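Here the complex is missing one protein chain, while the rest keep their positions.
Note that the chains take the letters A, B and C in the order they are written out, and that residue 1 is the start of every chain.
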Amino acid sequence: MRRRPKAGRAVLLAASSLVALLCLGALLAPAIAPHPPQAIDLRSSFAPPSQDHPLGADKLGRDLLSRLLYGSRSTLLAALLVVASSTLLGTVLGLVSGYAGGLVDAMLSRIFDVLLAFPALLLALLIVASVGRGMANAVIALAVVYVPTIARLVRSLTLVESRLAYVEAAQALGYSSSRIVFVHIAPNVAPVVLVQSTIDFAYSILDLAALSFLGLGVQPPLADWGAMLAEGREYLLFAPSLAVAPGLAIMAAVIAFNLLGDGLQTRFDPGRRGA
Amino acid sequence: MLAYLARRLLQLVPVLLVASFLVFVAARLTPQDPAVVMAGGRQTSTAVLEAIRAKYHLDESVPSQYLRWMAGALLGDLGESYRLKQGVSAMIAARLPVSLQLIAMSVAIALLAAVPLGILAALRKGSWVDILATSLSLAALSSPVFLTGILGILLFSYTLGWLPALGSGRNFAENLRYLLMPSVALALNMLALSMRMTRSGMIEAMRRPYIQTAILKGLPRRTIVLKHALRNALLPLVTITGLQIGFLLSGTVLVEYTFGLGGLGSLLVNAIQTSDYPVVQGLTLFIVSAFLLINLLVDLLYGIIDPRIRQA
Amino acid sequence: MRKSGSGRALPAAFALACIVLVATLSSCARAAPGASKGGSLSFAITGDIVALDPAQAYDFTTNPVVNEITEGLLRFSPTGELLPNLAEKWESPDPKTYVYHLRKGVKFQDGSAMGADDVVFSLDRIRDPKTASSLAWMYGSVDRIERTDDSTVRISLKTPDAMFRYALATTAGHVISKAYYEAHASNFGKPEGGLLGTGPFKFASWKPGSEIVVERFDGYWDRDKGPFLDRVVFKIIGEDATRVTGLKTGEIDATIKLPVDLLPVVRSIKGAQLVGVEGLSDDWIAFNTRRKPLDDPQVRKAIITAFNVGAVMDGIVKEAGVAAGNQSVGPALWTYEKAAWETFQNTVEKYAYDPARARELLAKSRGAGGFKAKILTDGDAFRVNVAQALQADLAKLGIQLEIEKVGEAELTTRQFSGKRDYDIVMGGWGADFPDPAANIQPFLHSSGMGEGGSDFAVYSNPKVDALIDQQSRSSDDKERAKLLISALQLAAADAPYIFVDHPKIFYAASEKVGGYTMSPIWYWDSIARGMYLKK
Partner (left out) sequence: MSGLLSLRGLRVAFAGEGGAAMAVRGVDLELEGGEGLALVGESGSGKSATAKAILGLHDMSSTAVTGSVRFEGRELLELGEAELRSFRGRGASMVFQDPGTSFNPLLRMGEQVAEAFRSVAGLDRKAAREAALGLFSRLGIRDPVTRYAQYPHEFSGGMLQRMMILLALAGRPRLLVADEPTTALDVTVQAQVLLFLEELKEELGMAVLLVTHDMGIVAETSTRIAVMYAGRIVETGGTAEVLGSPAHPYTEALLEAMPRPGSRGTRLATILGLPPGVYEADSGCPFFPRCRHALASCMDGLPPSVEAGPGRKSACFRTHSLSLRGIA
């Protein structure tokens, strides 16, 4: 027999510390970065690691470490925007669709059907291609892509919840539908949505990086992990760290949020503990 | 069964129609002027541009262009590429084999590795095998396809010279070698997810009373695991396979771009980058149809595996 | 010898002498001892080809393939002179008439003979707006193309055109088989329909997105010069690092267009050959001279003076280009009146890097105190890097330059759509002809302001227009040089562009490949014709 005491809590702790570390790096970037992220110094083109450039410098002689640190800001901020907007919109639409039923539900469900008919990244690619590239548009595109998933989830949870006694009681008391939906049902749906949005956070970091990798994401000279990776790829054969470092940063962030999602799931849904 | 299939297929029609219209309009929102792009980024005359517009009906209204396109699409003619002067249907047909083989190899790699690993991890829950498999799956789930792709090229082709870095072979057999690295890169994500699904499905299944019944029958462990538990453990895996293939379809865009493969993914990226509307439209319609059909197929497959659904 | 002459009204005897001389020179390209005949060579190109059709061959990936299959009436020598090819001689009895005498015994790859009908058909097809060929402009001044007899073709111009003579050495002058075209009208140039020409290699297969295969044509008319290889496989590889890896692993035998940062990697590959040729191109940055405050020449001069082009040359361009001295016409394009061009280049105002002067210029301009502007580019690494360097330099001057990175197609659209909806735009330009005018008229003539035009700076100076028009009607290169230089001098005072450098183009091959010498105007000629594999 093997005991795994508090394994779930340990995962949650590790994940939260990793996330906290990432956020700290992003917040403190101006204080700890050795150089401004956009300071061009053509004499340091492809400089190897040194005291001045702990991780070396890129083609324009910009400090890799500084760009990584600043890059976490745009990467995390963009992912946050994607998740926040898609979760908010998806939750509201899901609640409304699930509680209202009827025509509203039918129409919303058809819209989700159409959006879900596209593989996620493909849809994002199409949206960015038609509204133009840039970080803002990439964020909008991914938010649109993530809404139906969240909305579907919330809708099915709402359907279950609205048949429970507390909702019937609230209806019997004559509360308004919006009060029932947003004050009574929403909090019960929240834990699952929180888990889903944490996992979506991980996915949106990956998807944003993919868009940047295809040249559809952030604009230069802004440091962004996906864009740095895409740029560094051109120098892969002789300066691999320019691509590998941001790649590993992306991976670390995604691992952190995936772990956090796992940990939260275990916490909120002990039935699946260890599974 | 046939009536059911027909009904499900019929339900796809409105979804496809709306999706195709969205794609058509989206392609026309782009700031690019296809006539100018087709002229090749060179000085050219208004007469040539007008001729190009007339040839590709770009001078007509959007609804009229859409109807023209849909009419053709119903007959299997998705129009002609603006940039490469070929029929879109022919282009898709020419590039489909590479993508299909890439996806098939990825699915095979993912499942052949994931299922045994998942079973092993589930049966030895908490052991080092389980911990290693679970941690690696987390890493695989979190690593971007394009990162593993370029690292693979750097290590296995450039440094070690074991595997070809680029392109595809002339036939299926040659492609097994050429597509090995791309399909592994593409498979990692699905492998990790499938491993997790198999593991949790297996753990779940092994807890079920019918497993205890099987134990009571005095069946050997092998039979219990493979005959009684695995089938049930794979049910959730089947449900997500449709979604997984969607991931793979998206993934091919990145992988083919990285490995220089002439499949549908790189065709799409190039078409988007060069505003080749007919290709973007036609290919998207094709991919969406394929995606929907695969999901339908998965539903049917689920029914075949699970008698409770089949007869419902 | 520097004078190209072949297109001007020359006594036939002199033209003939030229031809004989050139023919002797070029026969040196015979396969070297130690070379083996046959074999298959894989050549990497960076993208799929547009079509197997000379009418659509107007880029660096399509041309190398099409040039193996079809050929023009004329060819360019490495120094830009016109040489006979499918036409064995030609004359221009008056500035509005050109007569081409076709070589006899030239066969298409299906064994049929090439004749004047094929030539007239091929050239007219390029001209026909229905073909929608982007090369059509080259025939802008042509009035009529007609067959005089089975081996003579006469071309009449509406107005004299100094540049027309070159068109027949480009893909616009390539000859296809009329019979083949008519038999394949529905799928000509597509993977199923293919292409039939007189070139050294015949089309074998095209797997879109992957590769195009051409095979040796044994009935090639100029058999001493090639072809030697059995087969050339053009592999489509978009990723530069992948391409170089292929060169290292031996999957690729030769390739063209390498990014500068990978050159040291190529050199580190054992036995690899690497040759760089100064092309006839420019990397340019255009100011929209109709937008405030860029409409003030002082502002433009301040920006150019603030731009540390030397640092860009050292840090970004490195060995992959020649400093342009802010001029669009580089030494490789001085194909006539070399001395005059050299003097001009040495004396013209270049607005060299001088931060102090830049500040002074700006202070006295309409942009005093700084302003905001956007620079439009695509994702091309070189342009993005240069834009960032310019951005950093201008920041010191108080000018906030925002980089607007768009897709390649959008950049093309906005460069050529005629809307001119940008402040500053970047781009690259390659001369179509080995003639200085090819890099002057497109940038500076105001007729290029509208749709399809290349007057990226929206520059309009009636005096410059007049000088350019005048040289275009002249057939005297000495006079033309004078007129062109005068135009450039006027334009220099207005500073509508920054010309960063004349980029070099790099050809790399494994040690076993021989028989190819790259010329600045390589893109109009076959690459594989004389190639062979060493034993």
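Definition applied: a residue touches a chain if its C-beta (ideal position, glycine included) is under 8 Å from a C-beta of that chain, and two chains touch if they have at least 3 such contacts.
Since we're looking at a predicted model, the values are computed, not measured.
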Sole residue of B:Leu16, B:Leu96 or B:Ile305 that reaches the chain not shown, by the stated touch rule: B:Ile305
Residue ranges of chain B at the interface with the undisplayed chain: 124-127, 206-210, 212-221, 227-228, 231-232, 235, 305-308, 311
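By definition in this document, only the chains that are shown with their structure count from here on.
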Longest centre-to-centre distance from chain A, chain (CA-based): C
Whole-Å gap between the CA centroids of chain B and chain C: 40
Sites on chain B at which at least two other chains make contact: 30-31, 150, 153, 158, 257, 272-273
Residues of chain C engaged with two or more neighbouring chains: 239, 241, 245, 406-407, 410
Chain C contact footprint on chain A (complex, rising order): 38-40, 42-43, 45-46, 59-61, 129, 132-133, 215, 219-221, 231, 233-238
Partner chain B, residues of chain A touching it in the complex: 2, 4, 110, 113-114, 117-122, 125-127, 129-132, 202, 206, 209-210, 213-215, 229, 233, 236-237, 240, 243-244, 247, 250-251, 254-255, 258-259, 272, 274-275
Interfacial residue positions of chain B with respect to chain A in the complex: 14-16, 18-19, 22-23, 26-31, 125-127, 138-139, 141-147, 150-151, 153-154, 158, 199-200, 203-204, 246-247, 249-251, 253-254, 257, 268-269, 272-273, 280, 284, 287-288, 291-292
